[in-house]
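Heads up, one of the protein chains got dropped from this complex, but the rest are sitting where they should.
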Amino acid sequence: MKKLVNDPKNVVDEAVAGFGAAHPDIVRVSLDPVYIVRSDAPQAGKVGIVSGGGSGHEPLHGGFVGFGMLDAAVPGAVFTSPTPDPILAATKAVDGGAGVLHIVKNYTGDVLNFETAADLAAADEIEVRTVIVNDDVAVKDSLYTAGRRGVAGTVLVEKIAGAAAERGDDLTAVATVAEKVIGQVRSMGVALTPCVVPHAGEPSFTLADDEIEIGIGIHGEPGRERIKLEPADAIVDRLLGPILDDLPYTSGDKVLLFINGMGGTPQVELYIVFRRAAEVLAGRGIEVTRTLVGNFTTSLEMQGMSITVLKLDEELTALWDAPVHTAALRWGK
Amino acid sequence: MKKLVNDPKNVVDEAVAGFGAAHPDIVRVSLDPVYIVRSDAPQAGKVGIVSGGGSGHEPLHGGFVGFGMLDAAVPGAVFTSPTPDPILAATKAVDGGAGVLHIVKNYTGDVLNFETAADLAAADEIEVRTVIVNDDVAVKDSLYTAGRRGVAGTVLVEKIAGAAAERGDDLTAVATVAEKVIGQVRSMGVALTPCVVPHAGEPSFTLADDEIEIGIGIHGEPGRERIKLEPADAIVDRLLGPILDDLPYTSGDKVLLFINGMGGTPQVELYIVFRRAAEVLAGRGIEVTRTLVGNFTTSLEMQGMSITVLKLDEELTALWDAPVHTAALRWGK
Amino acid sequence: MSLDVAWAQAWIRSSAQVLAEHRAELNTLDREIGDGDHGENMDRGFQAVLPKLDGLADGATPGDAFKTLASTLISTVGGAAGPLYGTAYLKAATAVTGVAELDGAAVVALLTAARDGIVLRGKAESGDKTMIDAWTPAVDAAEQAHAAGADPALVLAAAADAAEAGAVSTEPLVARKGRASYLGERAIGHRDPGAQSTALILRSGADAAASS
Partner (left out) sequence: MSLDVAWAQAWIRSSAQVLAEHRAELNTLDREIGDGDHGENMDRGFQAVLPKLDGLADGATPGDAFKTLASTLISTVGGAAGPLYGTAYLKAATAVTGVAELDGAAVVALLTAARDGIVLRGKAESGDKTMIDAWTPAVDAAEQAHAAGADPALVLAAAADAAEAGAVSTEPLVARKGRASYLGERAIGHRDPGAQSTALILRSGADAAASS
């Protein structure tokens, strides 16, 4: 394992400290317990938005803390959801009296730890609402699984809910718009190579030189099937099929098309993927009116990508376009 | 070699087509010859700014085309400088009557091809000025080498020269500010792993499991020395030493500190590096007043990073802060 | 041999040691059908509780030790295991509040409360390929041993035996909860890491009872 780290045990602490030092205009960080908040938190009268989860998916979530998006992010150990303490501390730090929305990716650990934190916050008389993001169509949403996983679609939920909170929506309204995004966003990913968790020191899984994993999770969890490497266009078709079938997008729909890099994939490849995905959508009469391409929900250095499609309407488009000022996403300000 | 590509010969064409499709509000692209221009080019009366070089370093340069930065980018084949034809075509496409600045990284091929394009443009009565970026202190600047290489510092030259052109500076003034940045910016990088050029299909070099290459070039050119893997802090110290010695930065100086990912390094590691670099600068009494952290000048999927330090004054700070609206760098608009 | 606070402390210490020794093994089990951190998570939590054990007040009961463990696990482990084991020990502590020395019935109550706590939080059923597949056989075996008149240490030993068998029994299963559920048929043939850590922990408890 070759990584730019000191003691693997200190990866998250040192990275969060560096993040705080690099973006003092946007955030301030707490190291004990570890969380990242807007430098101007709490915003009186504004709904606070807190997300979090295991580290290793950067810029998710810390890179999205700032004006128009998250009020706080709570990073756990690498690929391990945070414990309730820092979630509670972050929730208190951003509470401006209008309640706090927790945006949680659908993993048992994340759900349980945020649940405990929400209970504790309620005991402190902070109103907390929770939304669970579960956009990954690689996993069947049935009684026989823990439900679909939350992956890159989370970024879109955070952006749009953040814009709603920023324009002054109350907690119910912010939660409602977040649920609307969750209802209309679907994703699926592919891995070409595994990633190496610093404390583990070995790859999270192994793939032969000519194999790829379709439907990979963002922690290197195995996906739907392992196949031989194919041309980029064929891989795109494999991912887009289940996405478009899961939530029938129909001709005339407007969508946001988001090609997310898993961390180690060169940008040229992401744009090759974008080209094909846009082509397929156009072929179905689906209009791509907003786009996002880049490393936004990563799995450390994993090579691969995911495709996310969000069905847009006027409200969601306006909220997407609203100003945002975070380390990883910034426009209009 | 596992990559998200179709025919390796079409990597650049397909990626550029995808880039154009993803950012129609910012750029338009030409596929024959291949170049990327601002969607609103040419800007009458504004100095045009063109950069380019081999592909594989994205977002450099296409990701920096747009308001307040480049007017055009000319991507060559992967790691191969473009030929004069597309450089000339891009130069013509952005000429708004106030002349065009070519920002060229110091590699023999880039210099020669831009030189020919500039000669041809002059024959078409377009005034062209050229600046050569050579920020890489890993390479000795002497009669016995091709001179220092141009690496990540190029991003800062492009941003600041772009802001000068946008505020209405004439060609001489824009070239002068670009030269000022070049005079005050220094970089050095490290590779943990090699990268694989699509048409080559094998790694650009080999490193043992416990080896890293100090002073790596952005095309996988070997660096200063090959050493055993060290903790991140020790590596940072190795890179910052030569940077700070080359251009003596003194106590009280204000600088922009830029930690650039080579493409395959997780963001947590870049922030661990930032933390240490900021610490070392503070120890020398050098104040970090502006920062940039992320994958901006990459070498495909290479793992590693480079550190860039730019000495700032009021003019450069203001130009850095000026609005920019490109695919990869955006603020104030 | 009495199941007093010294025993509870010995159990927790020995669990910490055993989990540290099996850290890599639990990581590997979790890498195969999850995300590879279960050993790391358990080790972090049990190491964190060690310094706190010495700080227990005079006159503390086993329940106090378990409560300390519960809150430490909740605040240091994270992931799925943190809240699940945390709730388990919290409910276990409540089940034996104020009891200075556990008899066989108390051991059964403790194990039952722990298992019920996990089910309350995680909603897993038997056969879902989770730690419940170690806990429920352990509870059942403890009940039977106690009903058959076994002393508390032997009740614990029966629970540990059953938990070990339960962990093994997860191997042929398809998972319906936790990360392994994403794998469908591909989870078959792999042992659930949480069931394995449960077996290790219950064995520590039995060993501590046998030698205390």
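Order as written gives the chain letters A, B and C; numbering starts at 1 within each chain.
As a convention for this text, a contact is a pair of C-beta atoms (placed from the backbone, for glycine too) under 8 Å apart; a residue touches a chain by one contact, two chains touch by 3 or more.
No experiment lies behind these values; they were computed from the predicted model shown.
In the entire assembly, the chain absent from the figure touches the shown chains B. Of the listed positions B:80, B:154, B:260 or B:298, the one in contact with the omitted chain in the full complex is B:80.
Residue in contact with the omitted chain (choice from B:116, B:130, B:176 or B:317): B:116.
Annotation: of B:199, B:254 or B:333, B:199 touches the absent chain (contact as defined above). Contact between subunit B and the absent chain runs through residues 54, 76-85, 107-109, 112-113, 115-116, 138-139, 143-146, 149, 197, 199-200, 204-205, 217, 219-223.
Just so we're on the same page, only the chains that are shown with their structure count from here on.
Centre-to-centre separation between subunit A and subunit B, using Cα means, comes to 29 Å. If each chain is reduced to the centroid of its CA atoms, subunit B and subunit C end up 55 Å from each other. Note on chain placement: the centre of subunit A and the centre of subunit C lie 32 Å apart, centres being C-alpha means. The set of subunit A residues touching two or more other chains comprises 78. Looking at subunit C, one finds that none of its residues touch two or more other chains.
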